[in-house]
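Removed: one protein chain of the complex. Kept in place: all other protein chains.
Order as written gives the chain letters A and B; numbering starts at 1 within each chain.
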């Protein structure tokens, strides 16, 4: 009773530390956020592992040029399909390119696409979800029906069709993933708003004479954040998978651009003849990153709801 | 005395999914509160008392009726007029944990009405916030906290400070102490009493707790299933209830006594849902004194005394469902003064 279920514990501490609304002009807000983050990291093995994996990938992506001397596009002319050794840690692929350098550089493109796609869908999805949930009426009805139609489409096939038809692949992949993610954020935000709209503090805000947009922005939106953060981690994992899946089936990103899906596709031809490294290493990297995001999502969920275990 | 806040023929219905007849949460209620006085609105869940409070503030749109606050016809206002009018009235909610935004600092919560309704600059708002904290007997440091860092009693004081920020003259108090720990309840009630006296505010005090209603109210109205069944001066209604429902409700209250347990009349069943209300007296199906003409029409008010009205056809012949108490035969309640 006392501690785990008191409102303070359950009110939800987004990973940014005690209430995420923190007024940024407040001195000490950054420190409080850092403390909150550190508390989250230590809260469970999943949180620690997930954070470590995702941070490691981000650092590797950011410093890829500095850390790795080898150009991912450099062809080591005669060294085709060399097994992992001290010079080429992950070996070389069928074009004679260094698999390690390519695997690391691929983080960039995979993260770039996923993060921009998910970011875009959050902006659009949350805005539409807020309006739909708070205003309701015809706008909400039309929006919901449109989403029903869109979501009835098999996601991967839609993505395949659009990306295959598009000229410029990276933009197309971002657009199509954002498009697929947006309904998720719309629905989630709308659901949150529908329940928060009835919250007593929202009624209180109305009774003090707040305008509707201010109620939405100031009183409802900040309280939709915790599930949003969880969903973001889940969708990032999903998006990385989709980027790679598209490349794997041969649309979107193409070899020689370093991208895991494309690398796996290209390398899979040699697996039967025993040269496993061109496909297995990017596969492991993909798996690890998705695992990292998923662990993070689970850990955030547990962290935000201490009663749940 | 002239009315400061007045509602006539208030009706509020809510549509029910899958049913043609709506819920009649409030079914023809008249409310009159003179300036600076308190009307206690008593009733059980489903009686419509909170709905009445929200209709008076137009947080809910009444289906029928009129609401006046001072010289204003509240229901005639356009949205922007109503928003401005909200500076003159406010509500204190039942649950202070849920009525304060968990992600806002107390300072933002208290200063928000000032930002919306006054031209005060940052400094002026800070001054006013500090003044409000003194008024509700909290300290300025509390302004920098988040709601989860304060106790229920302190939070309710914040709720009161927010309500008072723009110096309103009418407050709806919706069970303001029912979710508070007993040890802080009296403090909050006394605070409200003092503020009312100092600031000349009109109160609608909604509660199911008869003890607090008795302590707070000048007049009392007892609600059952969307209608007022009895109303009048607090002392008369609470000490000499005439409507059988008021009597049953009062006898179910449990004062803190150590003496003999008072005689109680336990009603059968529960308040039915206000869909498809029976014709006639809403209490008739549960009433131990029911007779045939109770179900033919809504009973007219009978004047017990000049101010004290009971809506029951049996008032003239006497309605006591319990043996009448001899005058002064009160069950002694324990108060702070009791010692051995």
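The rule is simple: contacts are C-beta pairs under 8 Å (C-beta built on N, C-alpha and C of every residue); 3 or more make two chains touch, one makes a residue touch a chain.
Convention: contacts and distances are computed from a predicted model.
Missing chain, UniProt protein name, picked from "ABC transporter ATP-binding protein", "NADH-quinone oxidoreductase subunit D", "NAD(P)H dehydrogenase subunit J" or "Na(+)/H(+) antiporter subunit B": "ABC transporter ATP-binding protein".
From the options B:10, B:132 or B:248, the residue with contact to the chain not on display is B:248. For the chain missing from the display, the contacting residue among B:13, B:38, B:51 or B:154 is B:154, taking the whole complex into account.
From the options B:75, B:186 or B:199, the residue with contact to the unseen chain in the full assembly is B:186. Residues of chain B in touch with the missing chain: 44-45, 137-138, 151-154, 157, 181-191, 193-194, 208, 211, 214-216, 248-249, 252-258, 261, 264, 266-267, 269-271, 333-336, 338-340.
Convention: only the chains that are shown with their structure count from here on.
We define each chain's centre as the mean of its Cα atoms; on that basis chain A and chain B are separated by 50 Å.
Interface of chain A with chain B (complex): residues 6-8, 11-12, 18-21, 23, 199-201, 203-211, 218-219, 222-223. Residues 57, 59, 83-87, 90-91, 93-95, 97-105, 108, 112-113, 116-117, 146-149, 159, 162, 165-166 of chain B are the ones touching chain A in the complex.
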